[in-house]
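Have a look at the structure below before the remarks.
Note that one protein chain of the assembly has been removed; the remaining protein chains are unaltered in position.
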Amino acid sequence: MGIHTYFRSLNELERIIRCPGKFKFEEHSVAAHSWKVVQYAKTLADIEEKNGATIDWKKLYEITSSHDYGEIFIGDIKTPVKHASPELRSLIQQVEEGMVYNFIEEHIPGDFKEIFHRQLREGKDDSTEGLILEAADKMDQVYEAFAELQRGNTEKEFVKMYRDALIKIKNIDLYCVAYFLNHILPDMVNDEITSSVDIRRITEEALAHPVTV
Amino acid sequence: MGIHTYFRSLNELERIIRCPGKFKFEEHSVAAHSWKVVQYAKTLADIEEKNGATIDWKKLYEITSSHDYGEIFIGDIKTPVKHASPELRSLIQQVEEGMVYNFIEEHIPGDFKEIFHRQLREGKDDSTEGLILEAADKMDQVYEAFAELQRGNTEKEFVKMYRDALIKIKNIDLYCVAYFLNHILPDMVNDEITSSVDIRRITEEALAHPVTV
Amino acid sequence: MGIHTYFRSLNELERIIRCPGKFKFEEHSVAAHSWKVVQYAKTLADIEEKNGATIDWKKLYEITSSHDYGEIFIGDIKTPVKHASPELRSLIQQVEEGMVYNFIEEHIPGDFKEIFHRQLREGKDDSTEGLILEAADKMDQVYEAFAELQRGNTEKEFVKMYRDALIKIKNIDLYCVAYFLNHILPDMVNDEITSSVDIRRITEEALAHPVTV
Amino acid sequence: MGIHTYFRSLNELERIIRCPGKFKFEEHSVAAHSWKVVQYAKTLADIEEKNGATIDWKKLYEITSSHDYGEIFIGDIKTPVKHASPELRSLIQQVEEGMVYNFIEEHIPGDFKEIFHRQLREGKDDSTEGLILEAADKMDQVYEAFAELQRGNTEKEFVKMYRDALIKIKNIDLYCVAYFLNHILPDMVNDEITSSVDIRRITEEALAHPVTV
Amino acid sequence: MGIHTYFRSLNELERIIRCPGKFKFEEHSVAAHSWKVVQYAKTLADIEEKNGATIDWKKLYEITSSHDYGEIFIGDIKTPVKHASPELRSLIQQVEEGMVYNFIEEHIPGDFKEIFHRQLREGKDDSTEGLILEAADKMDQVYEAFAELQRGNTEKEFVKMYRDALIKIKNIDLYCVAYFLNHILPDMVNDEITSSVDIRRITEEALAHPVTV
Partner (left out) sequence: MGIHTYFRSLNELERIIRCPGKFKFEEHSVAAHSWKVVQYAKTLADIEEKNGATIDWKKLYEITSSHDYGEIFIGDIKTPVKHASPELRSLIQQVEEGMVYNFIEEHIPGDFKEIFHRQLREGKDDSTEGLILEAADKMDQVYEAFAELQRGNTEKEFVKMYRDALIKIKNIDLYCVAYFLNHILPDMVNDEITSSVDIRRITEEALAHPVTV
């Protein structure tokens, strides 16, 4: 009971793995993903702010850190399911919001209910903060998928994830998004693309290396 | 494409873990669960058959082995979500059936479509086979939850799982279910209940043991 | 004691991993493997039946689901050992059968002993069902090895596993096996062979994609 | 190079496990821990703000999310080592700060260096935000240790972790800390203390349950 | 080919898990077990040497470090199988020795064959070194089983492992074994026996602790 139950529930997001069912070289929990989104969003907001925008940092803090909290109740529902029909997508969202609402009503002390209701709301709206959250969320999808593809994962799902995330990001009209696409993404594609490691060459060079260590 | 895609898809159920989010000492994949359900059902059907019932073994084989196939598409949707509203439960089932249907239409060669549509159908109905499937499915829930509780898992979820499964089983009107409740379950509760291991006593006995090994 | 002990023992096959000792990107438990064999066999039998054969579905159900049950007692004994000498192979099989026999004698109630002795027998014989089991068992070996090779596993063991399994399958004289070799296997080799993912190309295409999502 | 390298580095904190070497029923990555600290701090700050304090939300956001970033360079150095001597502790902190500094200088574009230097600074100071961070960090230590002890972990290390964290929290002079100790912690100790699950009783109750489900 | 193949093969023992099939809170690889046996044996030999015995350290080094090398070929064959019949046990040992022999003949350069044949021999004989190896091997079985029982593992297998290992150790006639039974084992039983952690008491004490940290 109480805020304790809320604190204890955070643990669950450490156990829910993203993208269930598909083969992956590295698993990512929803908790770790949430932390990375908090980090990306912070940097994106800094870039946006430097460009003259006003950031509501409290709002950004709230919506980024809790953006997947509802998965405690509904799990990581596969994307194709969420979008199988607008009706189902809408109903699942209603259910998620309802379960979050009930959780707060049941466990959070009266004087903090309002704060929790506000904080655990769906954060992706058209505000700058909401758009930054959407961009940060999709950026992690790009990074996750890219790493898998780079290591040789042949699941078509990751090509789809990578592509869909880039398209979504591209459509967000913010300076920081353009900055990401023009300055950050190219570094990823250039530096990280697998230049196959020539083990033979590295071996020979190392063994020819002058004696001084 | 083709039946190959169906064979390849089976792998996914090895990666979907039951009961996501809750702490558990031992994880169980949907594939392993499915296999155990096949085994339980076989034994339950043997007991029922011995009692004079007629078993359609081909039907039993089909519905038990594929009973969770749909989770490839919808994942292991948390029970509270499936039951949040009859409307949502019905819609999720429609979506699952739709996705299975589309998969078969897209990948299975024409002359086998009918067989696949029949085999990947929802198997829990009022037939003896359907009831045996339901009992076997719930039995695995009993075993999973019991093992966790026995090892000291304090998640209330497992007490709930254990209790709800027993209640559901109890309401299935079959001879083999009564047999399970009267002869098999008591063995579990009696033998397996933790009699705490007295390590000190075991040590002393072992060291006092006569020299002959 | 009792059938409960048998039900509880199934859990062990979830913990025994196939092909121990070799590096693998993905592990497969004997339980999951058993489930997949049940599934492959079902489809192979459907294909065979469609071609005019008569299938004893009850027998198929029994021998496929329990075909590796003995590994609870002997573990996953490495293939080279089992075949090190006909004498050893025969002795290991005797021991396995003996241990299964003793287990049934000790734990299964009198009126079900016969059923269990029949069901936990070695199922690979020359009947259509026995040959289907052998084909299904080897098919899973093909799929397991193929997936590892495709992801870049360089253990020679997997090339051997892949090749040996194909050769064994090829020698099984059934219509469904010929169907598998002519229609299903080529899909695997064609679709799944790693066409290296061109990340740079995918990136450029995604970013050029028209704004409408 | 560039901010991309910073984004890519976040992944490392998903692979560093807290409290290395000790037996634990559940592992926690530094990334997941960081996310939970962000969450605890948000709630503590809400409580503090409600009590009349002024919170610099941007500062809080920055210092909580990045508080363990330096572990990318120095790993999770065992607490006894960090405190083995003030000299070593001070030197390790210098090295960590130096490595973070160098990383920023090497990879972050000129116009963002200042922001990163500020954000990846050590956040635990005497400001309200710094104290909230310290409290949130120690709270996660309480929760981690408590969960292990509750599940039966006998490593003395967890008793020590639990106790030391409580003592540290107790010494932080903030309203929200007092609130935690008086209202939240007791719920944890009361609700969560293992009331051993009486499986026999639960079984009997479930089986006596009226037929209506 | 060559000694390289031998070096590369050591990796396999890191992947073979002891006691396959049984539930365990913590897994132990054969490699880690081998290392611990090397350590226990070193200490036992020191104790024996202090008591006046002469230790052939080179022999001890060789037989302890390689004592389970054969498991690369035969895996961790379950104890009940190895002892199912003297005939099988003998045959398995022959096969293992044969496989090790062939490996050496095939891969080890001529001038080192003899050394390898000697080093990868079965080390448990009646010499002091052989008895120390046997004692060290059984000691690890005691520690493994004890840890599981202490954490609440109810698998009867671990009670059996614990007991059987103690009985075997007890029957080894060495000073260091008596030392272990009289001075080391009691510490384990006394110190480590679970005194249940009173979380409530620890909490109250910590919160009452004087302010000075």
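Order of writing sets the labels: A, B, C, D and E. Residues in every chain begin at 1.
Rule of thumb we're sticking to: a residue touches a chain if its C-beta (ideal position, glycine included) is under 8 Å from a C-beta of that chain, and two chains touch if they have at least 3 such contacts.
Computed from a predicted model, the values in this text were never measured in an experiment.
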Neighbouring displayed chains - absent chain, whole complex: A, C, D, E
Residue among A:G130, A:G152 or A:P186 that touches the chain left out of view: A:G152
Where the missing chain touches chain A, by residue: 25-26, 147, 150-152, 192, 194, 197, 199-200, 202-203, 205-207, 209, 211, 213
Residues of chain D (touch criterion as defined above) contacting the omitted chain: 11-13, 15-17, 20-23, 72-78, 80-81, 84-85, 87-88, 91-92, 95, 98-99
Touch list for chain E against the chain that is not drawn: 1-8, 10-11, 13-14, 28-29, 31-32, 34-36, 38-40, 42-43, 46-47, 50, 55, 57-58, 60-62, 65-66, 109, 111-112, 115, 119, 139, 143, 147, 183-185, 187-188, 191-192
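In the analysis below, only the chains that are shown with their structure count from here on.
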Steps needed, at fewest, to go from chain B to chain C via touching chains: 1
Of all other chains, the one whose Cα centre sits farthest from chain D: C
Farthest-lying chain, centroid of Cα atoms versus that of chain E: A
For chain C paired with chain D, centre-to-centre distance based on mean C-alpha positions, whole Å: 45
Centroid spacing, where centroids are CA-atom means, of chain B and chain E in whole angstrom: 38
In chain B, residues with contacts to at least two other chains: 11, 13, 23, 25, 147, 150, 152, 185, 192
Chain contact topology (line, ring, star, complete or other): other
Inter-chain touch pairs (all): A-B, A-C, A-D, B-C, B-D, B-E, C-E, D-E
